[in-house]
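Just one protein chain is left out here, and the rest sit where they should.
Going in written order, the chains are labelled A, B and C, and every chain counts its residues from 1.
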Amino acid sequence: MTAQTLTERPSRSKLFDGLTRYIPIGATVALLIALYLGGLANYRNFDSPQVVAKLFIDNAPLLVIAVGMTFVILSGGIDLSVGSVMAFSTMACAWLTVDAGVSAPLALVLVLAFGTAWGLLIGAVIHYFHVQPFIATLVGLFLFRGLTLQISDTDVSMREVGFFQWGMTHVDFGKIRDGGFWLPYLSFVAFAVVIIAFVVLHYTRFGRGVYAVGGSESSALLMGLPVARTKIGVYAISGFCAALAGVLAAFATKSANPLANVGAELDAIAAVVIGGTLLTGGAGFVLGTVAGVMVWGMLNTLIAFQGNLSSWWARIVMGVLLLAFILLQRILARSGEKRRT
Amino acid sequence: GDDSDSGDGGGGDGLVVGFAQVGAESAWRTANSTSVQDAAAADDRIAELKFVDAQQDQEKQIEAVRNFITQQVDVIVLAPVVETGWTDVLQEAADAGIPVVLADRGIEAADEDLYVTRLGSDFVAEGRSAGEWAATTFADDADGTRILELQGTTGSAPANDRKTGFFEVLDAEGLNYEIVDSQSGNFTAEEGKSVMETFITTHGLDGIDLLYAHNDEMGLGAIQAIEEAGFAPGTDIQIIIVDGSKAGFQAGVDGKLNYIVECNPVFGEQLMDVVVQVADGESVEKFTPVEEGVFDATQFEAELPNRQF
Amino acid sequence: MSSYAKRLMWPVLILLALIVVNIIATGVDFIIPSVNDDGRLGGAFVNILRRSAPLLLIALGMTLVIATKGIDLSVGAVYAIGAAIACQLIIDAPDQTAAGLVFTAISLALVVTAVIGAWNGVMVAYFGIQPIVATLILMIAGRGIAQLVTGGQIPKVQDSSPFTELGRGAFLTIPIPIWIAALALTALALLTRKTALGMLLESVGGNPEASRLAGIRSKGITVLVYLVCGLCAGLAGLIGAANLGSADANNGGLWIELDAILAVVIGGTALVGGRFFLLGTAIGVAIIGTLEDTIINVGLSSQWQFTAKAVVVFVVALLQSPEFRAWILKPFKRKPETTAPAPVEEAAK
Partner (left out) sequence: MTDAALVRMTGIVKDFTGVRALDGVDFTLRPGEIHAVMGENGAGKSTLIKVLTGVHGHDAGEILLDGEPVRFSSPKAAQAAGISTVYQEVNLTDNLSVAENLLAGREPRLGPFINFRAMRRRAKALLDDIGIDLNVAAPLSSYSIAMQQLVAIARAVDIEAKVLILDEPTSSLDRDEVEVLLGVMRRLAGNGTAMVFISHFLDQVYEISDRMTVLRNGRLVGEWATEDLPQNELIGHMLGREAAALEQIERAASQHQVEDEAPLVEATGLGRKGSIAPYDLQIRRGEVVGLAGLLGSGRTETARLIAGADRADSGTLKFEGKKVGGHNPRTAAARGIAFCPENRKTEGLVGDLTVAENMILAMQASRGWARSIPIARRDKLVAEFIEKLGIRPADPDMPVKNLSGGNQQKVLLARWMLIEPKLLILDEPTRGIDVGAKADIQRLVAELSAEGMSVLFVSAELDEVTRLSDRIAVLRDRELIAVLESEADMTSERIVDTIVAGGRES
């Protein structure tokens, strides 16, 4: 017997080996399209491209925190502090520029640096002291909501700061009336974040390390991967993204509100998970997260177009749609798995 | 409708109105939503009311307004969660030629041009009304008036304004008062009660003159706590609440509280009139106050049957 | 047993510290129960315990769910549903003081919340949906359902209805909510430790596939656990509603899931499943309950609420970490041989 015949594997379809991990995201995209077609069939003006563009206008900050959250969840952790960090960042922008008189670009840099530093700190606590991510970041959730309220317990306007006009500057793609749409600069910032995240996750050692740590932290450690750097890194990225989302929110409204973004962390987690990322870590895609955010936005849009639901029916319908979506996604994914074996 | 009106939306008779509501965070708010929805349904000048509940989130509310713009509704009604941050989206509405009416809360003065009119309550005024009653009632309280305050959700506009208005008047009237404690009860009965319980164990109730609760729910929760501690609310301690729901008035009739500053959510019909005026391009006042009153112990009984929520 | 005691040591110390702070701020009255005119036990600490009863119930259910590697985000909504059903049924009836009516209302509310819990369990166990998503659905829809039940109003039960006893009454001078919570704690502790349920739970949470191959009905157990969690949340809702005499579909139990999870983790149960500690959870709940009063007692404004909570949680989390203690104590140890908090390989994954 030669060495070559050692492993007698029936030649299995390589196609499916490669494709199975795309099933959840594929299902998400297919269902997203189904939702869109459903909207088209039922509502007037739903065919306006602005309906889709709008998903990336209003959800730009959500997209950014969800991208950060994707890193954390892929590594097997969770970050509950994003909503509060985001609100804090917006408030800090306002405070720095309006009250402290710091120039806006500098304020922006300070805020982003601060978000990253916070991520580094909490990541270090999680890694070196083995504090559970849920708890460590829950501290952040409380702390930054508290600090935001300490800065100001009312909303603050930044409209006088010219710099913040930049974010909502429209880029027109044709006239709305002729079936065109527009996007503000801040949507492009969100796109850029997605692209960078995609490249980092899939094409750098750090990114692959995130998957490895999420797959099995102890194995990654024994394989000699830089576990500490990776784990702390993902929280730093999430902190940065949360701060950036706060800045985008500042651009979007030119105001800061101490009670903004309560529960945003749950929206972000939901978007990530709907996008097919496993909460246990190690499996998922940034583009899935984009799809997840779009689903989230699309469900809200459908409810808005429907428009005759009372507050409670709106919630129930949202829950039912989400349920239907998740079950369908699950069924599609399952039949995909079946075909594999 | 019997005659065809200005319908520029595309041939439907009647107006399509988009209403971006704050949320459903309190009984007051739900009453408000119901009132608007019912009024729209009953009103044959209105073809359709698109209602969106933003769950107290400004971003969701902005999203809702943008959705209304895409849907090309005739009028947008906005009950802003916060005062600031509306410039862009209201500008978009203006660019799309859709008039905006504010309901309930207001927005910052600099954006005044971006909406046609505002219909709603004035929280500072509510605070002032409460303060005026307190100032007269305790004017000759020799040893100083000791006050407990149950604030609304920290950072929310009604909480901030009702506090400001109240103490503004007390200061202006030169009342000799002391804030014994002031905590947030988040506008809910649950927290109102638990904070009050803690007030009682920490400070005792002897010597406390007045409880000022920023809304009904917290006030009713506090009344529970006071009763359970073996005191008589309304007698051992005077109580002011804002809002004036049925339950609040009922407590008043039972003698458990002393003063109610109304904050009226039932302005659906009033709102529809304004909306139609705006759609027809009639000129309207920049601010239309909702009809609201203040009630003391002598009026509770008579007013109770009129309460709608 | 000693490892059990060790796990509980830090939370207990924190709780004692908080109590001492309160005593310093307000005097020994804080801890000493007083007897009210109506024969009910009162006083600051008793009040804290009474108010914490709903949180404890939810946290107990949550502990079991977490032991199976799950999480239940819907408990706040289920709380609201339980409260809404009971109150609405009672106020719809002609005679709110009828004992039979109250009994029916309570039973019906509990049945519904148990069914909702079981539904969560089925989604997780049979449909293979991640727990956080499965329960997120009801977290969103649940409050809608509660509002649907109440028609968006806040149903107020007459003070004379026996229903309110559930929240305000006392038995042998001890407030009923404390009784219920204590009974639930004992019952669950017995149920899990005197039968094999606890071990099987830990097994399912620790390694689901191995448990399946060992012949454990892991799906059935999972459903049971979510059912119990739903039931606990419903019961908590009833107590909360009875305490106020009303059901607030929107705000009843709002964000209580975070506090519950927090209590579970402070109590030493890891979120990755496996070993669970019901008594630890109870201590966690007591810490959270006491903390809220402490903020008021030491005279901080409400803006401080969040910050203070963050600080206390951070301190508890750090103290519980052996690596942190080793690191903090390092400068004080003279042994030349000691190592830095070396990366421990058994990272609980």
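Here is the rule we use: a contact is a pair of C-beta atoms (placed from the backbone, for glycine too) under 8 Å apart; a residue touches a chain by one contact, two chains touch by 3 or more.
Worth saying up front: this structure is predicted, and the values here are computed from it rather than measured.
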item: Chain not shown, its touching partners among those shown; value: A, C
item: Sole residue of A:24, A:146, A:184 or A:282 that reaches the chain not shown, by the stated touch rule; value: A:282
item: Candidate in contact with the missing chain, chosen from C:39, C:100, C:215 or C:331; value: C:215
item: Touching residues (missing chain, whole complex) on chain A; value: 1, 3-4, 6-10, 12, 14, 17-18, 20-21, 199, 203-205, 208-209, 211-212, 214-216, 218-228, 282-283, 340-341
item: Interface with the undisplayed chain - residues on chain C; value: 194-197, 199-200, 202-203, 206-207, 209-217, 221, 274-275, 337, 339-340, 342-343, 345-346, 348
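Note that only the chains that are shown with their structure count from here on.
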item: Interchain centroid distance [CA atoms averaged], chain B/chain C, Å; value: 33
item: Centroid spacing, where centroids are CA-atom means, of chain A and chain C in whole angstrom; value: 29
item: Per-residue multi-chain contacts in chain A, two or more chains; value: 149, 153, 310-312, 314-315
item: Multi-chain contact residues (two or more partners), chain C; value: 147, 152, 303, 305
item: Residues of chain C defined as touching chain A within the complex; value: 73, 127-130, 132-134, 136-148, 152, 249, 258, 261-262, 265-266, 270-272, 303-311, 313-314, 317-318, 320-324, 327, 341, 343-347, 349
item: Chain B - residues contacting chain A, complex; value: 10, 18, 21, 23-24, 30, 33-34, 37, 48-53, 56-60, 62-64, 66-68, 70-72, 81-88, 96, 108, 110, 153-157, 160
item: Chain A to chain B touching residues, read off their complex; value: 43-45, 48, 50-51, 54, 57-59, 61-62, 149, 153-157, 159, 168, 176, 249, 252-263, 297, 300-301, 303-305, 307-312, 314-315
